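Input: one structure, supplied below.
All protein chains but one are shown in place.
For reference, chains read A, B and C in written order, and residue numbers begin at 1 within each chain.
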Amino acid sequence: MKIGVIGYGYWGPNLVRNFAELEDTEIKWCADQRAERRARVKKRHPSINVTESAEEILGDSEVDAVVIATPVSTHYPLAKRALERGKHVLVEKPMTRTVAEGQELLALAQEKGLILMVDHTFIYTGAVRKMKEILEVGELGELHYLDSVRVNLGQFQHDIDVLWDLAPHDLAILTYLIHEPPQYVSATGADHTGSGFADVAYMTVYFANNFIAHFHVNWLSPVKIRQMLIGGSRRMLVYNDMEPSEKVRVYDRGIRVTTEESIYRTLIDYRMGDMWAPKLDNREALSVECEHFVECVRFNKIPQSNAAAGLSVVRLLEAAGKSLAAGGDRIKV
Amino acid sequence: MKIGVIGYGYWGPNLVRNFAELEDTEIKWCADQRAERRARVKKRHPSINVTESAEEILGDSEVDAVVIATPVSTHYPLAKRALERGKHVLVEKPMTRTVAEGQELLALAQEKGLILMVDHTFIYTGAVRKMKEILEVGELGELHYLDSVRVNLGQFQHDIDVLWDLAPHDLAILTYLIHEPPQYVSATGADHTGSGFADVAYMTVYFANNFIAHFHVNWLSPVKIRQMLIGGSRRMLVYNDMEPSEKVRVYDRGIRVTTEESIYRTLIDYRMGDMWAPKLDNREALSVECEHFVECVRFNKIPQSNAAAGLSVVRLLEAAGKSLAAGGDRIKV
Amino acid sequence: MKIGVIGYGYWGPNLVRNFAELEDTEIKWCADQRAERRARVKKRHPSINVTESAEEILGDSEVDAVVIATPVSTHYPLAKRALERGKHVLVEKPMTRTVAEGQELLALAQEKGLILMVDHTFIYTGAVRKMKEILEVGELGELHYLDSVRVNLGQFQHDIDVLWDLAPHDLAILTYLIHEPPQYVSATGADHTGSGFADVAYMTVYFANNFIAHFHVNWLSPVKIRQMLIGGSRRMLVYNDMEPSEKVRVYDRGIRVTTEESIYRTLIDYRMGDMWAPKLDNREALSVECEHFVECVRFNKIPQSNAAAGLSVVRLLEAAGKSLAAGGDRIKV
Partner (left out) sequence: MKIGVIGYGYWGPNLVRNFAELEDTEIKWCADQRAERRARVKKRHPSINVTESAEEILGDSEVDAVVIATPVSTHYPLAKRALERGKHVLVEKPMTRTVAEGQELLALAQEKGLILMVDHTFIYTGAVRKMKEILEVGELGELHYLDSVRVNLGQFQHDIDVLWDLAPHDLAILTYLIHEPPQYVSATGADHTGSGFADVAYMTVYFANNFIAHFHVNWLSPVKIRQMLIGGSRRMLVYNDMEPSEKVRVYDRGIRVTTEESIYRTLIDYRMGDMWAPKLDNREALSVECEHFVECVRFNKIPQSNAAAGLSVVRLLEAAGKSLAAGGDRIKV
């Protein structure tokens, strides 16, 4: 299987390194518009052909699949052309800039019988896969809330705001873990550079049954925090991605709600039990993901981070954008 | 100076213990409706008179000041009667249940020339006082955002939601640190016990100049987090109240925004410098506060946590309640 | 039961506060040579009689038990006189300054049929009692090592070195957890104030079966660390007393040793499994201990931190002192 990688900027080198380690897969091309990046590809991987033009890759009939690691606004046109030329696609997150574009790509991939996978890297980590396992067996009981913080003194983007940059990671995890469809979104935030793009933002997603998810993303934080809390009726979970080990901790903690008949008020009782941190698979997530992409292409399997998942993330981002512009007003998803 | 304390539940014992250590101050009375609590007062402080009835204290002409540590809904009637009888008042946070009640108390205290102070304990900590110092000298530059998290597997309250229970601490800090008036509030949250009171809530406060403050309060968190980030144009600050020492850290980190004339986009440059954690005064905040109350009464000084500050907090809570009910819609303060 | 407390310095106030909360126990006396401390007792506990002289307490026939919270060198004479006058004794750690003194007190208490208990506070914490439980059921397998660090910018003592000041806490835990008798001690350290007393010290205790225990105590550390590792053949344990919760963590980690017949070398295989943090009893250790002392006196029970345990700690300290003077040479216990 022959692969072409488009874009060798921030994330491209990681994709190239991981695909290069796979057996029976060959990176035939790597495209980047900047000469110094192409030179870096050549120094590290002398056998890969480099080019300035993505078209050269898309036009090579030997190429089975393309990996798109370019700025968000180019995802749609590049993925569209690749699918039209019969190539499988692995595209960076977020999949597209609009829901309409996402729907079009999804339909096109289905029509052509091609794999369209989105690089939702975090769902391939040992931590998130273990969380999925824990949730699927009902370990946490009925889910109450998911609270996510992803902040850093970050990589400012020039074409998107902090929600579009950082929240896709967490919205992809949300989409992977929670089967219920989101109903409403409320988002707030602010822009401090005059660029027109928020650099600090908050987003609440409402679901049925009072389940609520909240996201804090921030490019202006002096410290790096990547933490997610999930509260359930039976147990609660903390996912701290900054911990070197024990990233996932399950707390046997909760409340017991009883209603006293004679009086009007609800009685709430605490429960504080043990904590447990399961062993996690430590393989590099991107390596697991690259293998998964190759396997999906070979055996025509549905990727875990397929186009539908990519579209769900874009749908939440689009709604959040509208709410943010309105100062927090509730928007239907 | 003779003091009467009303309420010996969760916080009352701390107030009694701290006032008891002061020189030249005498706790004459402690009232509580429950016999076992009155017995506990007697065991620990044999010289304090106990009573079932707050009225007995309010009616004692020897009592100069009363300390009100009862459920929120009783703050207004108790404080009102105390002021009417010419007694100075230190009342638990939040000061009242409504803005209207707060305005009435503030006016009454002014009319009578009495001290009305709110127990905003956190502004008397060494950490928050140091933060005030740092902000006042402009150390952080222009302020961009304040982000606060106060979560725990908490003390459920029966008459108020989690915003009214936990956010007063952080809103009091906000009010103490930030001179600008808040403009809008957006709040989201959910109730998982069927009590009608949210147990997880988020609140964004908009100010002029793109300064934004956000608060996360939660009674259902498996872990205790009490952290505040303040981002400025020159430096950034982290206040982590769970740290045993170095609770306040100032990061010489930020961004430099330049606009390239020739092209359309904003260029953003990072700055990563040293970190610095100032030495803090470690005295117990409540002890500092009790001393301050006695001093304000004696010398007729304006308390740092005066009725106006208490009212600002109630005003934000009232607006947040309206927004929460509307699913996040922006409410003018 | 009537109690007299001798010494109201650093630890005395905690003892008085805890005994004062007990039902059916009365603190009749508190002795301290300094007037300002006696005044503090009076302010906080008006019903307790104060005196400058320990003799006044020892001579009061109504006093059933005395609590000795004075400098180490006075433990022996005070405890001896108390026992001679028929009073039960709770004495601060370390029990005595020498093994000979400890043996004499132990014999005297036995002869008189009196309780002689040492204030090894840590063995009454929920954390250490849970560790005992875990070890007793063999959860860790065969024990390999215990490593303890207790460092701080500390309370310099004027009559003892850092080993005698801080190590008793950890040696008491060792004595409580490990039934095997120690065999040899090697200790190193240094004195940086010219006082003749080491302020940084290290101590290794050798047992049979290659079990080894090591202690690091330090008055000159900029940070406070209180951590103990216990490694076993099946599992390993970390006790971090600075954690606000989850102080005890059990790791399902270890090694599997096999010997390949054909070749000379030992093969070692790693095992990395889950981590588990048991729920702990959060009661204040000193409160549990005070209750235990009263119960032992009433029902003539053997205290968990009895004179034999106190003597074991003194024996290790005495051996460590000799090794320290010899620059680390191995000393038989």
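The rule we apply is simple: contacts are C-beta pairs under 8 Å (C-beta built on N, C-alpha and C of every residue); 3 or more make two chains touch, one makes a residue touch a chain.
Everything quoted here is computed from the prediction, not taken from an experiment.
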Absent-chain contact - pick from C:Trp164, C:Tyr251 or C:Phe293: C:Tyr251
From B:Met275, B:Ala308 or B:Val333, residue that would touch the chain that is not displayed: B:Met275
Options C:Asp60, C:Glu104 or C:Asp147, residue touching the unrepresented chain: C:Asp147
Residue among C:Ala190, C:Met242 or C:Ile302 that touches the chain left out of view: C:Ala190
Sole contact to the chain not displayed, among A:Arg34, A:His158 or A:Lys224: A:Lys224
Absent chain, residues of chain A that touch it: 20-21, 43-44, 46-47, 224, 242, 244-245
Positions on chain B contacted by the hidden chain, ascending: 246, 252, 272-279
Footprint left on chain C by the chain that the document does not show: 144-145, 147, 149, 151, 153, 156, 158, 184, 186, 188-195, 200, 202, 204, 206, 210-212, 214, 216, 218, 220-223, 229, 231, 233, 236-238, 249, 251, 253, 255, 257, 259, 265-266, 268, 270, 272, 275, 323, 326-330
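Rule of thumb we're sticking to: only the chains that are shown with their structure count from here on.
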Geometric centre distance via CA averages, chain C-chain B, whole Å: 40
Between chain C and chain A, distance of the C-alpha-averaged centres to the nearest whole Å: 52
Overlap residues in chain B, where contacts from two or more other chains coincide: none
